[in-house]
Every structure is written in structure tokens, then in C-alpha cells.
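Here's a slice of the assembly, chains where they normally sit.
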Amino acid sequence: MGIFDPKPEHKFTFGLWTVGNRGRDPFGSEVRDTKTPAELVYLLSEVGAYGVNFHDNDLIPIDATPSEAKTIKRDFQKALDETGLVVPMATTNLFFDPVFKDGAFTSNDSRVRAYAFQKTMHAIDLGVEFGAKIIVFWGGREGVETDSSKNAIDSFKRTREALNFFCDYAIDNNYDLKFALEAKPNEPRGDLYNATTGHMLGFIETLDHPDMVGVNPETAHEHMSGLNFMHSVAQAWEAGKLFHIDLNDQYPGRYDQDLRFGSRDLKAAFYLVKFLEDVGYSGSRHFDAHAYRTEDYEGVKDFARGCMRTYLIFKEKAEQFNKDEEIQNLLKEINAENPTMDQYFGPYTPEKAKALKEQTFNREELSSRGLRYERLDQLTIDLLLGVR
Amino acid sequence: MGIFDPKPEHKFTFGLWTVGNRGRDPFGSEVRDTKTPAELVYLLSEVGAYGVNFHDNDLIPIDATPSEAKTIKRDFQKALDETGLVVPMATTNLFFDPVFKDGAFTSNDSRVRAYAFQKTMHAIDLGVEFGAKIIVFWGGREGVETDSSKNAIDSFKRTREALNFFCDYAIDNNYDLKFALEAKPNEPRGDLYNATTGHMLGFIETLDHPDMVGVNPETAHEHMSGLNFMHSVAQAWEAGKLFHIDLNDQYPGRYDQDLRFGSRDLKAAFYLVKFLEDVGYSGSRHFDAHAYRTEDYEGVKDFARGCMRTYLIFKEKAEQFNKDEEIQNLLKEINAENPTMDQYFGPYTPEKAKALKEQTFNREELSSRGLRYERLDQLTIDLLLGVR
């Protein structure tokens, strides 16, 4: 078995909706047949995944009868049992059905909001039933095309009310759960509220149970706005809020591409994997992506294998970066701390402030130092391209 | 005096660097002469501004002698006294001098970080000296071109250490101050940390004195990433964090344009002004923009007058929107709340959850309702274009 082959300890997971994506897009119809949830579990097992996640309606269609639901769940459980795949995360589809055309928690119609509460409780129950420990919230329709139509303040209040409700619901039911909020700037709505991982981090602090709630950053969603994804992930991690992650790829300033992980922006993917591995992130490496529309199900497997393989290649390169003597020496040189400055940092004291105000600095000397970042970056490129 | 003429109660302020901008850009040299801070105060008074803000080095050049500084401050104070302009905000230039080429608080060189602490304390003192109640932090160089060069976690920790230090410094000195953090996604660095107002809101909650620290959102910085500026402002406001605001204009996905307020994206500017006026924001309406490079100082005055005039036009239109019967009736219709749903909202109770789970919803009926948002938006456009 090769070093770039997936193993359970890598915690690679896929959504049912990813390998089950049928290739429909705004300008074209489905190109692949429907597969049942159970069939998708076997497919994921075949390619070496560790787990499978779902929206409520990926598993149980919105109009399924109780008896249909029962059969689907039985077959799905059987597939999990036979393959050993686990279900670390579940989420609620609050965007596909026309009832959510103006949002779920932020709908201007209180009946829609109530229905969204109901649907989410059922989705949480369903996730828990299959062992999920993380519930993701992606508010795909929580936004506007025209700001004349909704009061932004109300939308924040309504979203908060919903999240507070579900936290209490989980507590009330003794569910061992954390919630992870997923941001997106736009699409399918003109503008979505809480547009970035940063906005979500700010929002979480206004909730009743901030400790239960973190983020689920997604590469494509942050790249759509041209943001540095790793920076958002690092901020979430440093704040203790990186509860889950959605890996894929995306070129900025366009529609949501959900490309195979590491297939478009190699440099960004490297820094992300390096970050996750360096800090010891222990959650799922969840791929929220789908195969090109040119593919049949063999191509879907190629796609899924590629996501995991590329992750592992970058993992290996991250280790190489950490061991590379020239790179590490450059980093040491760059970060040379001046011990005479230590006295000024750490907690504030009036004395420290006074002394620091009187310290003399030689701006010109400090400025003239070349930082060797071009060299450092070229070594990184060499390493990425495998010529080092 | 016309209804679109600025008055002190509108709290229109400009930075010295805005009307004093000399038209230099990456591909061209200065086109306008230097004006002294005092001259700029008179210019701002002539166009009707309420206040003037500054970076430390807008007022006192970085290499000024104490005696030069004294003269400048005396002339500046005289201009303030004669014109009645106030100084509501001050900030620190931590980006122009080569010493900050790799950042200030996040520099890899501890001497640069210490110098940035020192410079910021002096800038705070200077702001306080002229009556500023808000200190803005824009970390123009706090970022990277290559993520090989800096540890993102360290950068967040270093930024936090700095903010904590200055909060304590202000407390220690009994300064009546609030701090406002300004986000920007990129430029002049490849990627800046805390890229959006949302990221700043998240970051603030990790500080020692979160109550002292809010945000200073800037139109252009949020538009650069294609984000809905009003949504970020609303989130900040709703969280009690809208301490200051930088108004200008910007087309997305390009260099920082700092255009005259309301001159590019009329619809976005309208919703922003409407939001600020509707919620009763009482802080400065600060314009962080500059005149086109084609202008002389008469053009600079045209620019400054235009910023304020357009704000007031939108203010008037916001009032018109709120009084427009057809619009308000549409909004009522859209927001028709269903009283039978009231029982499900508000704080969670197990009984509420149980009842809601058993509630029947008619998805098809809810979906089929047309929401009249096209009509509502067209009425808004008519109102904006003055044909209503």
C-alpha cells in the first residue's frame, strides 16, 4: 500500500451529495444516474474513505413515507456495518425545496421559519441516530437579492434565535453534539448573511451557548471572495472554533466550483494541509466537492481518490518542509528575535510603557535588512514541484 | 441653504490624508502640491465638514524635530479653533515607512514590533491631545506575500498582544477612548490578516477588553472582496461594535479605489445610508476617499462636497422610502406574520419543541406564494432615480 493511499486514521469523509452528485448545473441537466445512499457507501468504501456525511434529504427524500424511510435507513445502516464507514457529521437541507426560496431561519414568513425549525430538529435526530457528533449549518438561502426585501438586523436576530433553540434542543435531549456554521458570500442568493468564516466567528460570540458552536470553513466559499483560506482556518483554530472543515478547490471571483481538492490552487492547498497537520487538527478531512460533469461513476471514483491522494501528497510535503535544512535555517534567520526587546512584551505595565517610549530605534537599519522571502518562496515552489 | 448642504449635526469628517492626497499611485507621481495640515483644515471648513481625523504622520512627519512638531501643532490647533472643526478620531501610520515593510505588530522582527508599540502610544497621545475619542487601527502591512514567511497563529497572537497592550495603556492613562479595528483583504500585502469586518468581530472577542474595541468598516475594503457592505455594518451594529465607519466607494475585484462616496455603487450606498439613519447611528460619517488624479484642489473641494451631498441625498431618499405607502404596504404584505406560529419562537422549551415537531405544514402552499420582490425592487429603483 502506497504512502499516498487513504487509511482510516486520515479521517477522510465525503458527503452523500458529493459522490452522489449527478452533474446537474444551471445550464444543463443530470448526466449521471441516481445511486442510493447504500450504493454510495459501498462506492466510498471501495475508494478508501473513512466516513460519510449527509443532509437529511440526501438520506431520506423530503416526501418519503415512514415506511420508505425505514427501508432506506436499514439499507444504509447495513452498508455502514459491512464497510465500517462512520457518520461523523450530518446537516439539514434548508435550500433545495421551493418552500425555502426566501430563506429558512431568515424567511419573512413565520410559517417557513417554524417549518425550518421542525425540519432541523428532525435532521439533528437523524444525524444522532447514525452517530454524528457534528451538526453543520449552511444557510444556503439566508440572504437577499434586494436589500429592500429584508431587514438585516431581523435576519441576524432570527438566525441567533434558531441557533439558540437548537443548542437547547441538543442539551435537552442529552445529545453529544457540536454545531459548525458554514459561511458563503453568495450563490444561490445575491448576498448571503454571515458571508465569511470571520463573520461566523463574530456571530457565534453573540449566542447563548458559544462553546457549543464553531465553524465549518469551506475552501471554495472563502476563495470565491478571493480570501486566503488558511488564514480564516488559522483564526478559527486559534479561537478554538475549528469544529469541522470542508475541503475542495475553487478559482476566485466566480460560481461555486467545488473542484477536486488540490486540483486548482496547489499553493493554497499546500499551506492549508501544512497548517492542519502542524497544529494537529484531529477532526474529519471532509471533501465537499464533486466530479466534473464530463465523468461517469468511474470518473467519480477517480475524483474521490484524487481528493485523498492529493491531501496525502501535501501532507508529505509539509513534513519535508519542516525537515528541510535550508528552509528551516532561513526561517530561523528571518525570525531572529532580539532579546533586548523581550522586556517590552507580555502583559502591560506602566513601567514597560514608559521604558518603551524612551527606547531608541534605528529605523534605517531595521528597514535595510533584506528578508529573503523570495528565496524562501522559491524553495517552497521547488519543494511543491518535487525538484527539491 | 439647501437640504443637501452639510451641517455640523451630520458629523461629516475627513482624514487629512483624504483631501491632502496628492494623487500619487503605483504608476504615477504626485499631481498636486503639498498642503499643510492647517491649510487642509481651512479647506475642509470651506466645504462644510464637521471634523478632521489624522494619522500621526499626516500631522507630524515621521522625522520632524520637536520644534517642528510644536509649530505644526500650534498652526493646526489655530485652524481648528478658527473653523470650529473637531478631531473625533486619530490613527497610526504603521505602513508607509520601510521599517514596516513586513508588518508592524506581526513583523518577524521583535525590534520592529517594539517600535510599532512605541509609535502607536505616541499616536494615541497625539490623538488624545486633540480630543479624539476613537483610535482606529488599520494594519496595512499585517500580512504576507507568501505564507512560508510567517506563522499565521503567531500573527494572531501578536496582534492580540498589541491590542491588549494599548487597551491597558489607555486605561492606565485614564484616556476616554474606544478602539476601532479596520479590516482589508489585500493591498498593499498579498493577503492581510483579519481580512473582513467579520474576521475583526471574531477577533475582538478574544481580547482582554472586548468592550473597548469595535470595528471601523470601510466600504471599499469590503467591496474589494465583493461583499455586501451594509450586511457587515449591520452585523457590527447589532453586536454593539460599530464604533466608526469609513465611507467611500469601490467596484469589486480590483485595487483599492477610495472613490467619492456614492459615486459608483448607488444602490449599495443607498442601503447603507438608510441603515445608518434607520438605526440612529450617532458617530462620525467619515469619508476615507480621495479625489481623482485628474483634479487640482478645486476638484478636491468638488470631491469633498460631493461625498457629503450624496450622503444627504440618500438620507432624504431613505426617509422617502420609509414614508412611501406602496412600498410600505408591500413590506407589510411580505412580512405578514402568522400568529399561530408565535408559540414556537422565543426561548426553547421541551414542550415547544414537541408541539412544533407535530405541527403540520403545507409546503406547496407556502412555496407558491409570490413574494413581489421584483416589484419592491423596481419601486426602490424608481425612488433612487427620482421618478417616484
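Each chain gets a letter, A and B, in the order it is written, and its residues are counted from 1.
Quick note on the criterion: a contact is a pair of C-beta atoms (placed from the backbone, for glycine too) under 8 Å apart; a residue touches a chain by one contact, two chains touch by 3 or more.
Since we're looking at a predicted model, the values are computed, not measured.
Trainee: With 2 copies placed here, how many are in the full complex?
Mentor: Identical chains making up the full complex: 4 copies.
One rule holds in what follows: only the chains that are shown with their structure count from here on.
Trainee: Between subunit A and subunit B, what's the gap in Å when you average each chain's C-alpha atoms?
Mentor: One centre to the other, that is 29 Å.
Trainee: So in the complex, which bits of subunit A are touching subunit B?
Mentor: It comes out as residues 62, 97-99, 101-102, 108-115, 117-118, 121-122, 145-149, 152-153, 156-157, 161, 164-165, 168-169, 172, 183, 185-186, 191, 193-206, 224-228, 230-232, 234-235, 237-239, 253, 271, 275, 279, 321, 327, 334-338, 341-342, 344-348, 350, 353, 356-357, 359, 361, 363, 366-369, 371, 373, 376-377, 379-380.
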